[in-house]
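All remarks here apply to the structure that follows.
Yeah, one chain of the complex is gone here, protein chain that is, but the others are all in their spots.
And then chain A:
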Amino acid sequence: MQYIPNILFVIALVAGIGYFIKNIRKVIRNIRLGKDVDRSDDKAARFKNMAMIALGQSKMVRRPIAGILHIVVYIGFIIINIEVLEIIIDGIFGTHRIFSFLGPLYDFLIGSFEILAFLVFVGVILFWTRRNVIKLKRFWNPEMKGWPKNDGNLILYFEMVLMTLFLVMNAADLQLQELGSGHYISAGSYPISQFISPLFEGMSEGSLILLERGAWWLHILGILVFLNYLYFSKHLHILLAFPNTYYGDLKPKGQLDNLEAVTKEVMLMMDPNADPFAAPAEDQAEEGEPEKFGASDVMDLNWAQLLNAYTCTECGRCTSECPANQTGKKLSPRKIMMDTRDRLKEVGDNIDKNGSFVDDGKQLLNDYISTEELWACTSCNACVEACPVSISPLSIIMDMRRYLVMEESAAPTDLNNMMSNIENNGAPWPFNQMDRVNWSKE
């Protein structure tokens, strides 16, 4: 009987971590549905980006209030998780405060965890206030209705509860230490929970133990639940920000990739020696279906773009900097990322259900992202510059425009005119190429 808590603990731990791993493997599988893109160059620059942007939060602090609050919560959360290590060992072996032999160092650690927990608590309250009381505009865009809004708040509640449980656990422990109860050895320092502890004064030893154990169990179960919540939430960014900043695009922001499939065709057309009939046939024999230009669904995007979608924190910095969005256009770069992720999940669920993807009559284009959104973009890169985790909504917009124009010939009329001008006169306006130097004589 004595080992029941240990056994229950191990079961909870294995189930919690197991389910999490199962879902992470799904994320990886879904990201791999994307096309290949080479991001293996310049590892030094990539590590530097990851260290600066993900670990160092360099882009978060561009908005100082949100940035500093975020750093507090982020550092607090990471460091407090060292405590989880002790909890896990205690849980498995039925020990209590196994690291207390560290003496003064232990006091220092527990003391710091408490202060950080308190700061995290305050930070989270301020975050909640910004979202719900001050109602910062970027948290109230149309795409933030329903689940995304609740998700943002749920995360904050989770953290409040976890921090409270941690402090209550310590406060009860402190009371028990003072009572000299059983294995509640005197260890640790409690700069914050010492103020909570008096609330429990006069409680019986039994109730105190119940309180302490209750908080301990809820705390660790809460962490396991939170871990598994990540998969369903924008909070996945706490993990994916690292690979995403590592694999981010290193090219100048203005540089759009040149489609290789198009290059092949263009070179063929320009080559006077090429046999226009023989070559395509040969190509097709090699590659089967001719390559589709641009993207109408998530599988047409590359894996880095899909990783972007899973990493998006829905912070809306991109949207709040977007000139189209600021002037009332439907386009919101955050929505582009959220739609991509939602569609990718839908495709993933489809694969889970059917073994492989079965056409569901839907796609990213139109069913999620409208052409009106796509045609509102000025390609200004403000969204890319603003994103704290190196996401490029612009690259998805451009790939979808490519599909519209090259596969569907569905450009707005004005743009079709512009393009036929370029084709015929070598300029976007209907001027004669022979008049190109007339300006020098005017």
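Just so we're on the same page, contacts are C-beta pairs under 8 Å (C-beta built on N, C-alpha and C of every residue); 3 or more make two chains touch, one makes a residue touch a chain; residues count from 1.
Convention: contacts and distances are computed from a predicted model.
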Listed names "Peptide/nickel transport system permease protein", "Acyl-CoA dehydrogenase", "CoB--CoM heterodisulfide reductase" or "ATP-binding cassette domain-containing protein", with the criterion being the UniProt name of the chain not displayed: "CoB--CoM heterodisulfide reductase"
Which residue of A:Gly294, A:Gly316 or A:Pro333 touches the chain not shown here: A:Gly294
Candidate in contact with the missing chain, chosen from A:Gln2, A:Gln255 or A:Asn273: A:Gln255
Contacting the left-out chain in the complete assembly, out of A:Ile4, A:Ala44 or A:Val437: A:Val437
For chain A, residues in touch with the removed chain: 251-256, 258-259, 262-263, 265-267, 269-270, 293-294, 321, 323-324, 326-331, 372, 375-382, 384-385, 398, 400-406, 411-412, 414-415, 417-419, 422-423, 426-429, 431, 433-442
